[in-house]
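All protein chains but one are shown in place.
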Amino acid sequence: MDKKTFKKVTFIIWCALAAAIILTAIFAPVVTGGVDPTSGTLTDALKAPGQGHLFGTDKLGRDIFTRVIYGARTSLTAAFSVVILVFCVGTLLGILAGYFGGIVDTIIMRIADMMIAFPGLVLAIAVAGIMGASIKNAVIAISLVTWTKYARLARSLVLKIRNRDYVAAAIVTGSKTPYMLVRYMLPNVLPTMIITAATDIGGMMLELAGLSFLGFGAQPPTPEWGLMLNEGRSFMQAAPWLMIYPGLAIFIVVVVFNLLGDSLRDILDPRDE
Amino acid sequence: MTKKQLGIRLIQMVVVLFGISFLTFILTYLAPGDPVQAMYSATGIMPKPEVLEAAREELGLNQPMLIQYGNWLTACLKGDFGTSYAYHKPVVELLVTRLWPTLKLALLSMVLMLIVSIPFGMLSAVYKNKWIDYLTRGITFFGVSVPNFWVGLMLMLFFCVKLGWLPVVSSNGDFKSLVLPAVTLAFAMSAKYTRQVRAAILDELNQDYVTGARARGVKESNILWKNVFPNSLLPLITMFGLSVGALLGGTAVVEVVFSYPGLGNLAVSAITAYDYPLIQGYVLWIAIIYMLINLIVDLSYIYVDPRIREKR
Amino acid sequence: MLEIRDVTISYHGMPTVTDFSLSLEQGQIFSLVGESGSGKTTVIRAVLGLLAGGGKVTKGDILFEGNSLLGNTSEQWRALRGRDISMIFQDSGAMMNPTKRIGSVFVEYIRTHEKNISKKEAWNKGIMMLERMRLANGDNIMRSYPFQLSGGMRQRVGIALAMTYQPKLLLADEPTSALDVTTQAQIVRQMMELRDEYGTSIIMVTHNLGVAAYMSDYIVVMKDGKIEDEGNRDVMIMEPDNSYTKSLLAAVPSLGGVRYV
Amino acid sequence: GSSSSSGTDASGAADSASETTTSDDGGKTLTFGCQNYGAGGIDPAVETNQAWNCMRYGIGQCLFQFDDTMQVQPWLCDSYEVSDDHKTWTFHIREGVKFSDGCDMTAQSVADSFKRLFTDGESGSSAPEKYLEKEAAITADDAAGTVTIVTQTAYPDLTKNLAYPVMAIVDVADTQDYAHGTIGTGPYVAKEYTEEVGYTLTANENYWDGEVPYDSVELLYMGDASAKAMALKSGQVDLVENITTVSDLEELEADENYTVTIANGVRCGFAYINQGGILGNKDLREAVIQAVDEKTMCETTVGGLYTYGFSVLPSNLAYNYDKLSNPFEYNQEEAKAKLDAAGIVDSDGDGIRELDGENISLKFITYENRALSTFAEGTQQLLAEIGIGVEVNNMDSESEWNEMVNGNYDLCSSNWTTVGTGDPTEYLDNWYGKSTANYCGYENEEYDKLYEQLLVELDDAKRTELITQMQQVLVDDAAVLVHGYYNSSMISSKAVANANIHTADYYWLTTEITPAN
Partner (left out) sequence: MFENDEMILETKHVTRKFPASNNRTLVACDDINLKLYKGKTLGLVGESGCGKSTFMRFLVALDKPTEGKILYRGKDITKMKGEELRQNRQHIQMVFQDPSGSFNPKMKIRDIICEPLMNFRKIKAGEKDAVARKYLEMVDLPGEFANRYPHNMSGGQRQRVAIARAIALEPEIIVMDEATCALDVSVQKTIIELIVGLQKKKNIAIGFIAHDLGLIQSFAHQIAVMYLGNIVEILPGEDIGECAKHPYTQALIHSIFDVKMDFTKQIECAEGEVPSPLDVPVGCPFQDRCEACMEICSREKPQLIPLTEEHLVACHRY
């Protein structure tokens, strides 16, 4: 197997795994056999894994397996929302800043500077603190900081080609500005941005879990991994399964998406052209 | 960097800080809840409407938003960030007492991170696609894929509870209590940074001057240590500066896990208590620290890199 | 002195240069010409054992003063490179650490080959070399960074570096193609003086036929990784019989030559 | 290991090894992990929590104290007289008591301390007037060593009120920093305070009642119960209060290296029901109470940390719990039927019932202590089963209090000492229509009438009768969501002896607690 096919095969494998995760999340009710993640029998509290509860139960007798599976929904939805949001906003602003330069660039980049001077979590905490803790606000908060990264990246990619001859050629041949942005700048930045986005899904998931862990993200009884870890923390020793399974879930999902991003880079990397 | 550039840079910083202050102000201004009410109810009973009104009058909270912002800003410039609702103390005083523990934590974890990531990043780059590279990359992968609070808790379980070597609650902030939070923070960061070090060294190893040095017969070890490594420090310094932001944010989680008495912990409790002046103060402080560090990084970059320093 | 015997060079198993042979005597100047991608750089890099990513000599042998270079240990290579065989590049400036002063590059280089020399002595030796290459104000140059020098100066510093140990063989990979015509003339003149003064043999890679013709004793024309034509300069230029060589020569624009309008 | 019930001596002390923590300078040091209440302040005047801190940390003391049967015993006062109309009280101040700064505690300083409450504590939650009316005339006679208090209303037993932590005697003449440096007469002195970290307490050199067992106490705040357990196990602290994770507590009880003492619950865990909100609807309220399986929660979910009961007063107190009837026993089917009957139904099919066309979403505010948030989440889960939405808002105790005061809730977790003054009067004030402490907006004429009678009734038997009736009113009105009665605990390592939890949860650091050797 030569290098290229090897890369493709690994990419397909990670894609399949990612798809499996996403499908699990979408078909959570099927996977868990219709168990409600937010209800349980109080008398079944803290049952160890086994005995009808694959991953055991938590303090309110809820099935951990069900909650972990449903947790994928919450985590993935939130992480994807962040990534899609920052991807769109960041790419757009970055391209505008890079292409037009001058005052547009200055304004956008100064705002970006401002946002980047807020360490991500700090702003997230501030937003959560002010607008109230919820997964939606956590998404907004993280997006508020993260778009700068995409804007900077898109801008730098645009700047790289902005002065290329082929861009000048396109202008000289009478291309209109929107056409330039869509046909030249966008395709140029997209691969790198997509790679970054794919890699970031894992990172965003970790950040969101961190916020939920602090109590600024998802609120009970939402099945969310960070929150579940927080709940399990009190039972760290007596009922370790409360921490092990959500932790494992985060780990697996983050690993899969990170590797997906990496192998996407391998096959998409513009440097190889 | 000439004095003029430095001046421009400082002005930019001020503009950005100005923006940040405005943003924090707006955020808290828009926040639900009435600060006066919050201030009073913190003491336990509901004051009469006249009292509230009088207090609003006194605090200037009846005025238009921009004037309020102006007042707040002038006070800030004078070093008065207001009084914490929850602690009934000047915000500055609270922040000052928490600053050093957080800096200590941040510094130690940075040192740990550097100690780990630079050698491993270099090994990984020099022995690219050898077993040591795969091993290092595997471990760093693990490092970036587990939540740091989870790592913290596991470390706590093992080193504090099982072995009893270190304190569970790091609230007194001595060295022993610093170790685990720092290790936890350093864990994920080292993983990230090792990858960056590897990339930077590889980048540098692909430069033409390496071929040049080889053509001159210069020893590989000299090429690596005297040329490639110092040069790859330049991009690494920048990344380092940027990672300080993540670090300052990351401290919050770890501080909470270990009950470490730092700024992050303070901020988290300020938020649960809707303590707006404290939140504002915290955000502004972190922004200032972050920007100062990045200014220093830029300055050092400019100092270290002759291409920028000596450009005529 | 240098003999390349039937060498095939491959990148990742793909033969790029095939059956290349060449034999060079003391004090000779050879030129390798041919269109880009024909394998010129590959050949001279192979001589110095510096083939880039995945390049390997898969057949034949390269002998330098009777000894095969292919089996050299890295120790032996180091002793050879920069001492008996030196190389200059298209942009010598890029071949120096951009964050080090020229002086440091010199000192590092000299101390690599002469273990017992002090920094000061190495520095002075560097100045001496620069001045021998007619670079006035050597001390000043030693204190500069590569990016502070103009292209021509950098190229001359590159030559000075390469000539420090009066190597028997100098490999030059398009040393003038990044330069302006006036500077190119200066560098060419200087390289020719090297042979006259030190008896250095030179292999020169260029795609400027004019330069090749002017400088060299012997010209090798390459095409698609093979030698297409070779011969003494005068034969090659005046009475070529290879059609490819002829077409190359015809294509060189010259003053007072063909006019299309 | 050993565990023991309230008051009785912890046998663990006997078998615990001879390990005394000594600090660097050779003195004995105790490390104590506890929850941070009232933002760490120790000023009895401003906030109830701070008053408790002051007493729990062994800094302040009152004229009287409660024993483990909640009977009043003399403390800083050695004898007293009361007039027949219960309006003139004369207290003889114990001689030889000194404040920790070395000043004598005189009758005058006691009087000043009381008077300060009314000036400094005016706007705070301490509400000193709950224990002693503002109009009372307080006079001191230093020569006789007496303080005389003349009240306008008759107090059944003022000594109980004066035993309440808010009434701690502090050195008004010399205290500079009430927030963190209140000077009292207790065995320990607040030396150093670090925000969110805790206190360094040192022995009071001038302590009047024998020797202080520890030279210093490191008091460390630990918010989270499992952190307390881990800190104890790791040896970081020797003593902690109230570990509220059952699993941890059970494990520690089983471990011979630790001593666990548990007090009979006089605390009641319950949720205020905000009458001003949607729960003003009585049918809904009843259904809510009926749908929540408090018994299982007490016994299983919080693992016996609470004793189940449906009235606001604990079943083990002498207030006729047995004679009360509970019309709203746990029964989800009945609850559903009741809602259906009241027209509170889920008409849009989203699984949540509507009231006045809007989905019911109760705001349940709670805080992470004594398993209260677990009750909240359990309630949320159980109410979901009958189609009532609950949004649980978990905050710190400060904010929760603020939200409660602002009336910004439907259900609000609380955990009260029911007989704070040896008597539930003050506690029952929470539902008295005219009370400033009535944060739930509950109003019931009958209840108010009974309460007003209680305030002036001096006869014990009649008082009990009134209290019984009042309990039944609250139960019938579905006025409170009672979880159960909390059993406080104190857990120590073998380095510490006699670390008992007292029934009245005001006394944590006492001179009883000594090094094991």
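Which chain is which? They are A, B, C and D, in the order written, and residues in each are numbered from 1.
In this section, a contact is a pair of C-beta atoms (placed from the backbone, for glycine too) under 8 Å apart; a residue touches a chain by one contact, two chains touch by 3 or more.
Computed from a predicted structure; not experimentally measured.
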Touching the absent chain when the full complex is considered, from C:Glu65, C:Asp180, C:Glu197 or C:Asp241: C:Asp180
Full-complex contact with the absent chain, from C:Pro15, C:Gly210 or C:Gly231: C:Gly210
Among A:Ala19, A:Ile84, A:Ala169 or A:Val182, the residue in touch with the chain that has been omitted: A:Ala169
Touch list for subunit C against the chain that is not drawn: 35-36, 150-153, 180-186, 188-189, 207-211, 213-214, 233, 237, 247-261
Residues of subunit A (touch criterion as defined above) contacting the omitted chain: 164-166, 168-176, 179, 183-184, 187-188, 273
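Going forward, only the chains that are shown with their structure count from here on.
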Interchain centroid distance [CA atoms averaged], subunit B/subunit D, Å: 40
Centroid spacing, where centroids are CA-atom means, of subunit A and subunit B in whole angstrom: 21
Approximate Å spacing (C-alpha centroids) for the pair subunit B, subunit C: 51
Per-residue overlap in subunit C, given as positions that touch at least 2 other chains: none
Junction residues of subunit D, two or more chains touched: 224, 230
Residues of subunit D touching subunit A in the complex: 224-226, 229-230, 245, 247-248, 250-251, 293, 296-297, 300-301, 374, 377-378, 380-382, 384-385, 391-394
In the complex, subunit A residues that touch subunit D: 38-40, 42-43, 45-46, 59-60, 62, 215, 219-221, 233-239
Subunit A partner contacts - residues on subunit B that touch it in the complex: 12, 15-17, 19-20, 23-24, 27-28, 30-32, 141, 144-150, 153, 157, 161, 242, 245-250, 252-253, 256, 267-268, 270-272, 274, 276, 279, 282-283, 286-287, 290-291
